[in-house]
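Removed: one protein chain of the complex. Kept in place: all other protein chains.
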Amino acid sequence: MTTNTTTTKQDRYEHGMSVLDRVDGEAGRRIVDALSDTSPELGHQVVAWAFGDMYSRPELSPRDRQLVTLGVLTALGGCEIELDVHVNAALNVGLTPSEVSEALLHSAVYCGIPRAINATLVAKKVFGERELLPISNV
Amino acid sequence: MTTNTTTTKQDRYEHGMSVLDRVDGEAGRRIVDALSDTSPELGHQVVAWAFGDMYSRPELSPRDRQLVTLGVLTALGGCEIELDVHVNAALNVGLTPSEVSEALLHSAVYCGIPRAINATLVAKKVFGERELLPISNV
Amino acid sequence: MTTNTTTTKQDRYEHGMSVLDRVDGEAGRRIVDALSDTSPELGHQVVAWAFGDMYSRPELSPRDRQLVTLGVLTALGGCEIELDVHVNAALNVGLTPSEVSEALLHSAVYCGIPRAINATLVAKKVFGERELLPISNV
Amino acid sequence: MTTNTTTTKQDRYEHGMSVLDRVDGEAGRRIVDALSDTSPELGHQVVAWAFGDMYSRPELSPRDRQLVTLGVLTALGGCEIELDVHVNAALNVGLTPSEVSEALLHSAVYCGIPRAINATLVAKKVFGERELLPISNV
Amino acid sequence: MTTNTTTTKQDRYEHGMSVLDRVDGEAGRRIVDALSDTSPELGHQVVAWAFGDMYSRPELSPRDRQLVTLGVLTALGGCEIELDVHVNAALNVGLTPSEVSEALLHSAVYCGIPRAINATLVAKKVFGERELLPISNV
Partner (left out) sequence: MTTNTTTTKQDRYEHGMSVLDRVDGEAGRRIVDALSDTSPELGHQVVAWAFGDMYSRPELSPRDRQLVTLGVLTALGGCEIELDVHVNAALNVGLTPSEVSEALLHSAVYCGIPRAINATLVAKKVFGERELLPISNV
């Protein structure tokens, strides 16, 4: 999108929703739906800004973005809901379960063992739902 | 209170409890009760210090204090129990549901989307209990 | 802005810059300029998203937004650069020095004394630059 | 261990497990087991590095280490699972329930009331399971 | 102090200042002085509440309180000013330089290597000022 392309707020939402569906699948949509009666604008910003404006930029691949996201969410802590979405997203864009687990293990160096354990227990839940356990390292 | 007013620890507790009842209602009292067998002094400090000494200072209105509090608790993360109390408190001192939701949305700029989503889901629960959903923006 | 208003990326930037100038003044612009050779898109998002999309929403007054922002930045810690901008912004939109100090004091209840001290030392610097020290409580 | 002692990865694990069993008891082992199908290396690092390398150093007593650990976990927030393990550990290495509660109360000064409340509610659960409630201050 | 002892705000300040002087020495007083023109009440709360009410409770020894404090401040991050005060305090109440360094090393397990490095560099500065470098482990 050049700086002169004209868009409406609705256009930006629809573009974002197409990116969200590709990356996060159903789990992302469920959060946006949950926000609709309490903060529809926050739902809009998740879709139109986070996915439409930021995720779709070509400067970093979707796989690379999920590695950064896993690092941020693990470090923040208390983001189990969002980690669930983004462990799913990580698998959707091509990271293997072993790579996801290793990214969380690697985080332990920088944000400590408890945050890494908490994030790994979320990954365990998602891997279990997708019948990917036990992970293999090959 | 001037610097020379004499008070007892019990006086300060009773003064704080009257402020807590006005601002937080039952939800605040439940936390103080839950602490009574494990850390009665922490319960005392919540009442006598947080509410008695700090909340009752005239330099900032109760409504303004809740805006600051919502910002702090959203940014901290992992404070769902306390946010529940303070979303209730915010409504008790005159903030509308729309203003509460907007304060949490605004926080997203500074502490990120996941913290704002987590706080908004607590607000959704409180608004639901008080039959205030869906929020209106008027 | 309705969901059907057409805008360009450039329009959104210009709208955001007019809000930023009104709220943050020169200090905000200096940060955007500092980002221009390293992350022009981050500078764009500060202007077009944070100020253009979020700050200009009528659901919360500029004064109320600064109270929330002071709470978030104090709680996050390590945001001295941003607190400098937003203590200035708080004064620009009508908060008094006494109210700013009180908001930071109030934060201590929720995020602890050290974060409140750090934020207050930034406020001291800004108040000094604007010749507002010592603050009066009247 | 001198810098020239030869060890295998397995030796380091077994040494760590003997420290973990002494300090954390069953609760620590349960977390390591939960990690085994998702991140066996994280489980290994908890045992071999955290307990084998770090906990067993003589420079600080086990009781002192738990005081530091309680402070860190309370401040981090969102570490309820780990606090459960370490409140148990604190009692195992000689801290009294009153000392544990006081350490969490003391943390409130530095990281705020909500983090102290959250940690105290975990302590309440552990004290209850060990039939130590109400705590006595003698 | 029983719950019926009468005190004035001034009494509580003076009691707190005597504790602060014993624990923190000059470094603590300097922070209180720095706050006097911007937030005299925050300075008052540091003295009367943090030191007068909390530090002086007999349930935990001053040495134990500093171990908890070092853990909390290391985990919070961005508290270099406060860590400077409390590394000094830790030495004042009987912790050795080796024990302080070990407490910060131990924190790395729970809050990660960067926070531990940052805190250790503050300790290095304080140890240097007190001519305690290099630390000895005996």
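Which chain is which? They are A, B, C, D and E, in the order written, and residues in each are numbered from 1.
The working rule: a residue touches a chain if its C-beta (ideal position, glycine included) is under 8 Å from a C-beta of that chain, and two chains touch if they have at least 3 such contacts.
Keep in mind the model is a prediction, meaning the values are calculated, not measured.
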### Query
Thinking of the complex as a whole, which visible chains are touched by the chain that is not shown?
A, B, C, D, E
### Candidates C:79, C:100 or C:113 - the one touching the absent chain
C:79
### Summary
Sole touch to the unshown chain from C:27, C:50, C:87 or C:100: residue C:50
## Note on the structure
The missing chain sits against chain C at residues 31, 34-39, 41-42, 45-46, 50, 72-73, 76-79, 81-82
### Query
What residue numbers in chain A mark contact with the hidden partner chain?
49-50, 54, 57, 59-60, 64-65, 67-76, 79, 82, 98-99, 101-103, 105-111, 137
### Message
Contact with the hidden chain only, please: which chain D residues?
### Response
1-10, 13, 41, 45, 49, 53-54, 57
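Simple rule for what comes next: only the chains that are shown with their structure count from here on.
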### Query
Which neighbours does chain D have in common with chain E?
A, B, C
#### Entry: Interface numbering overlap (same over half, different under half) for chain B and chain C
same
### Query
In terms of C-beta pairs in contact, which of A-B and B-E ranks higher?
A-B
### Query
Out of A-C, D-E or A-E, which pair touches the same way C-D does, with over half the contact pairs the same?
A-E
### Query
Superposing the C-alpha atoms of chain A on chain E takes a rotation of how many degrees, nearest 5?
180
### Message
I need the residues of chain A touching at least two other chains; which ones are they?
### Response
41, 45, 77-78, 108, 112-115
